[in-house]
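The complex appears here minus one protein chain, its other protein chains still in place.
In order of appearance the chains are A and B, and numbering begins at 1 in each one.
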Amino acid sequence: MPLPFIILFLPLIAALVILLGTRRSGQTSAMVSVGSVLITLACAIAMLFGAGEAASLTWMTIGDLTLDIGIEIDSKTRSMMFIVTFIGALVHIFSLQYMKDDDAKARFFGGLSLFMFSMTGIVLADNFAMMFIFWELVGVSSYLLIGHWYQKNSAADAAKKAFLMNRIGDFGFMIGILILFGLTGSLSFSDINNGLEIAEGASESKQAGLLTLATLCIFCGAIGKSAQFPLHTWLPDAMEGPTPVSALIHAATMVAAGVYMLVKVSFLLYAAPLAAEVISYIGCITALIAALIATQQDDIKKVLAYSTLSQLGYMVMAVGFVGMGEFDKQGPDSNIFDPANAAYFHLYTHAFFKALLFLGSGAVIYACHHQQNIWKMGGLKQKMPITTGTFAIGTAALLGIPYITSGFFSKDSVLAATYSKPHVFIPALCTVFLTAFYMTRLFVVAFLGKAKSDDAEHAKEVPPIMFLPLVLLAVFSIAAGWSFVSKLFGFDSHHIPHPHGLLIPVLASLMGFAGIGIGFLIYRGKEKDPIRIPLLANKFGFDELYAGIVRIFQDTVAYVAKALDQILIDGLLVRGLGAITAGTGSLLRRLQVGNLQGYAFLFGLGVIAIIYFLIISV
Amino acid sequence: MVSLNEYLLVSGLLFAIGFAGVLLRRNIIVIFMCLEIMLSAANLSLVAFSRFNLSEAGVPNYNGQVLVFFIITVAAAEVALGLAIIVALFRARRTVHVEDLDSMKN
Partner (left out) sequence: MEQLAFYIFSAIMLGFAASVVVNRNPVTSALSLVVSFVGLAALFVMLNAYFIGIIQVLVYAGAVMVLFLFIIMLMDIKAEKRRELNLVAFGGGIAVTLGFVAQLATVLSKFTPGRAKMSPLANEGSDVKLVGHELFTNYNFHLQVIGVLLLVSTIGVVVLSRRATK
């Protein structure tokens, strides 16, 4: 059994075992799940060092089309696999303590295992069909996990919202897949890549138009999954789920799946420059809007959620520059500066420090007895030193503190990718400032100063089972930027070509420090937020807008349905048939003339008719 | 020499007259008589066919005439019964006008 298949199916087996066997015992289920993820982690580490090769299982054949469970291994797959299993393992261990007193531990860990299975499937996929199937599975796992505390209405609604918005994106995704299938006759990535190269010569304009459409449709899937504008509203609501879930799914892995998919099929963008432009704009808009909203949020998890949105916007923005510059199309293993590589680099560093930040916030929430409002925290530096320290490292990585943190290198590469278009580059730079600003706000208010409530007074450091993952992630947040580590993952972080020498790093660092400084100035020692911008605090009113659109649409459909029902079905068919029958009946009743001669007359008519038809017109 | 068609024509005309009488007269007895006319027309055409269909021996095909015999018999029985019914009807309704017998209308 090839190694990748073990990684793929082991979590599924664990989930099935939990579902069928150990439902009643939370502790046993937890152990099963943790065990499976540790084994897969070991396998993934082995894969990093070269084990595992491509393989394929035929799943089903329909006429000429075969759907396989196919596995494609390149450097990105190996590194993504490691990220998924490593962060997954840390989240599992963290949850052992975090969810200790929960009633439905078995369900939680079953959901986590299902998620690991689905995410692994996306990472390993070599064809669109498999990717789509696991894409949907990831959505289902997300639904289950967000709605873990389903007794709370807000959690159930958030789970539904996440799933529905994902579905909207997936609809576009499916159309894109079908168009590509129509153009090239195959669903696997390598076949499509080859198919497009061959077809590039023939009927260019028609191909190009369809290809652009297909790429945009496929991007819809990424819009849904990676919560880009306009389908971004589900991610902040998804914070209703337990914090470890937010860390795993909504920071590091699932939302990154959209970017991962874009990176994997970035060969499409070389032939569809229009689509690439659209992608970069959407990424840029998302990054900017999310950063703006984050500056006014009071819930620690919401701030981090918008931060995730913003960073995902960065990654998508970078992907949109594929094929723009003078860089030729290269394979995924090269180190020539491919914007897709920049996006992927940022994805991989972001996974570590965002997971760290979320788990850190989880630790804080745990310590403050499930208090999530940052204005009710404070003074945690003294009471939870390890958590504060790791959180600081994570924040630094997010802000891109020069040379020390991995975030610096990855953010830098993203900015370098966008440099060719000032109208994208400038907003990206402003977002750097905003990121620094709101993260400083968060850190200063939650961790520094005095305790602002009783919960914060009585906080104490979390047990080792919870802070060890934090420490490990902090190490990676720094180490992932080192050259030899990144080489392990397929590229050299210190030798990414930059245009204009050190201009970009300097600009970015300036903006970052400016944000930190201003943040400190404004928020140091404050008891409540001195700035109040309702537009931002209300998330630009998108939720209300969407609700309004849905309501208008529903009302229209309901009205039409009611009209159809009343006029067509009720009036025409049901009552109409009745009326016709009654009318015919009363018409025919006239035939019962009641008098002898009338009957005789009709009789005579009948005879004439018979004679005519039988004899005369034979 | 008369041909078959002429006999048939006459028979048909007689039938038509009888049918017109059934449709147009209002007295039930007269309607009954017109029914008899129609029956007789049929008898005429049967006998005509019987005479004109000679077998090889030059003998008419007597099936037609036997049938006419039966028809006459049955018609006689039918008249007896029909008139009995009409008498009973007359006793009940005190009328012989067929238009007044319309309780089955609609």
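Points to keep in mind about this one:
By our rule, a contact is a pair of C-beta atoms (placed from the backbone, for glycine too) under 8 Å apart; a residue touches a chain by one contact, two chains touch by 3 or more.
A quick note: this is a predicted structure, and the numbers were derived from the prediction, not measured.
Interface with the hidden chain, as seen from subunit B, comprises residues 1-10, 12-21, 23-27, 29-30, 32-34, 36-37, 40, 43-44, 47-48, 50-52, 54, 57-60, 62-63, 65-66, 68-70, 72-81, 83-88, 90, 96. Considering the complete assembly, subunit A touches the hidden chain via residues 597, 601, 604-605, 607-608, 611-612, 615-616.
As a convention for this text, only the chains that are shown with their structure count from here on.
Centre-to-centre separation of subunit A and subunit B, using mean CA positions: 95 Å.
Subunit A makes touch with subunit B in their complex at residues 589-590, 592-597, 600-601, 604.
The part of subunit B that touches subunit A in the complex is made up of residues 19, 22-24, 28, 31, 98-99, 101-106.
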